[in-house]
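As you look at this complex, bear in mind that one protein chain is not there, while each of the others sits in place.
== chain A ==
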Amino acid sequence: MTRLTVPKTYKLYIGGKFPRSESGRTYEVTTKKGAFLANASLASRKDARDAVVAARAAVNGWSGATGYNRGQVLYRIAELLEGRREQFVDELMATESLSKSAATTQVDTAIDAWVWYAGWADKYVQVAGNGNPVSGPYFNLSTPEPSGVIAIVAPQDSSSLLGLVSVIAPALVSGNTVVVVAHQNAPLSAISLSEVLATSDVPGGAVNILTGSPAEIAPWLASHADVNGLDLAGAEQLEWVDLQIAAADTLKRVSGPVVGVPAPSIERIVQWTETKTVWHTKSLI
């Protein structure tokens, strides 16, 4: 006799918890051929605002952790993802209609991206900052620091897992916290990833994942006064110029749409940092 399976309920990931949308709304996630897979939460404006509150509350803890510590936590994500490869491969095969080998490549690439970024956490400061030889009796040092809360539209055209990892990992490296709108049509691996995050010592609220319509949610994130950066990587099909204009009201740092999946790069880390320069007066001896 075949065993009856136990399907998963896919919810949002906000503040380290898995709530349903406060709106009570869901939308159907299907295979590319239209077969039912799950009802995902259709996040609302209120959910986005709750996510920003959670992200802001997590900034001090996450950015205050040492680079060594953040690096180990990010590496831990890779470890746990590796252990759940099969689940992610199955999910990607179902939602993106990928072959097993294509799905496996995507999962492995995502794992390797976590490893690559994990190694930067205690090094990017050395590469992006420097001591400055000013003309006077001052010890002068420039160091990059995280910008704060970064709102992200994850890549929407393909590679739902790798796309998500490629935008949240670089923001997390320096100590930012993120609110990310997942791939609209293939959101399942995003929620499964949040289960990985929740068990990888990533503090609650450091990553908040919303599923639903980027077109509906992104404007609220773009105009939110407590968001410091806006990554429009997956916003090419949206009215992204309007989003950039909305972001200008509070002078958010904005990164534009990307075709495909952004390649791992230190620029993606540094773009969500602020350079702080401190002048220390030397005494006369």
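Going forward, a contact is a pair of C-beta atoms (placed from the backbone, for glycine too) under 8 Å apart; a residue touches a chain by one contact, two chains touch by 3 or more; residues count from 1.
What we mean here is this: contacts and distances are computed from a predicted model.
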From "Phosphate transport system permease protein PstA", "Acyl-CoA reductase-like NAD-dependent aldehyde dehydrogenase", "Heme exporter protein D" or "Amino acid ABC transporter ATP-binding protein, PAAT family", the hidden chain's UniProt protein name: "Acyl-CoA reductase-like NAD-dependent aldehyde dehydrogenase"
Hidden-chain contact residue, picked from the options A:Val29, A:Ala58 or A:Ala113: A:Ala113
Contacting the left-out chain in the complete assembly, out of A:Thr66, A:Thr199 or A:Ser265: A:Ser265
Touch residues of chain A, complete complex, unshown partner: 105-106, 109, 112-113, 116, 127-128, 130, 132-136, 138, 140, 142, 147, 155, 157-159, 162-163, 228, 240-241, 244-245, 247-251, 253-254, 256, 259-261, 263-267, 274-281
